[in-house]
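Have a look at the structure below, then the notes.
The complex appears here minus one protein chain, its other protein chains still in place.
For subunit A:
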Amino acid sequence: MAHQAHAYHMVDPSPWPLTGAIAALLLTSGLAIWMHTHSAILLTLGLILLLLTMYQWWRDIIRESTFLGHHTPPVQKGLRYGMILFITSEVFFFLGFFWAFYHSSLAPTPELGGCWPPTGITTLDPFEVPLLNTAVLLASGVTVTWAHHSIMEGHRKQAIQSLVLTILLGFYFTALQAMEYYEAPFTIADGVYGSTFFVATGFHGLHVIIGSTFLAVCLLRQINFHFTSNHHFGFEAAAWYWHFVDVVWLFLYISIYWWGS
């Protein structure tokens, strides 16, 4: 192998961008075909291919970083910028839903009865389950910070305990939201109130599930000694993502659950 005189990571040729792109093709075509013909074969194929790609691609990144040592400080800097840009794009994704909500609620049309919440909509009480959800997510923000400090100070057991606690709080939030959806007195088909409510909170719920999965992978890596006290960017990215999800919830709670009711 030629001697490398720089600190950058020259990646091996990888099949995963191709398989990921094909998975996207199968998912979109599969979704359209499923909606038209009720045949879910292509959709299922796309989902399986997507899951296989995600597993192997991220497995390879762990190999490159932890086992091959390719994530040098300049490479980590690039990963940081990448994660910051990704979360910024997510902020704008949610901004769109908040825009739709405020557009509809600040000047309610005559069809809605000229008021918000629209005539005939019974809203959820913001001081019941949603307030508990707020407390749960805020508490998980504390436990994830506890996990970070434990990793930095080399307290292996505490890091595992606090990560487990964070993931459990994430699952508790998801369970409470599922219950709240089940009991809600309106549906996604109940006009602009139902659609803005369920699209915004639904995508937030999806992000909580993704964040919990990301943290669960970090827990497995922590158990397997992948994180050192000064090199654990995978965990930091998960923590950033988790805080982002937490902040989006605070805006959802204040706007849709409290002000909007």
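The criterion applied here is as follows: a contact is a pair of C-beta atoms (placed from the backbone, for glycine too) under 8 Å apart; a residue touches a chain by one contact, two chains touch by 3 or more; residues count from 1.
The rule is simple: contacts and distances are computed from a predicted model.
The subunit not displayed here is recorded in UniProt as "Cytochrome c oxidase subunit 7A2 like", chosen from "pyridoxal 5'-phosphate synthase (glutamine hydrolyzing)", "Cytochrome c oxidase subunit 7A2 like", "RING-type E3 ubiquitin transferase" or "Trafficking protein particle complex subunit". Even with one chain removed from view, subunit A keeps its contact list with that chain: residues 1, 7, 12-16, 18-19, 22-23, 25-26, 29-30, 32-33, 36-37, 41-42, 45-46, 48-49, 52-53, 56, 60, 63-69, 71-74, 156-157, 224-226, 228, 231.
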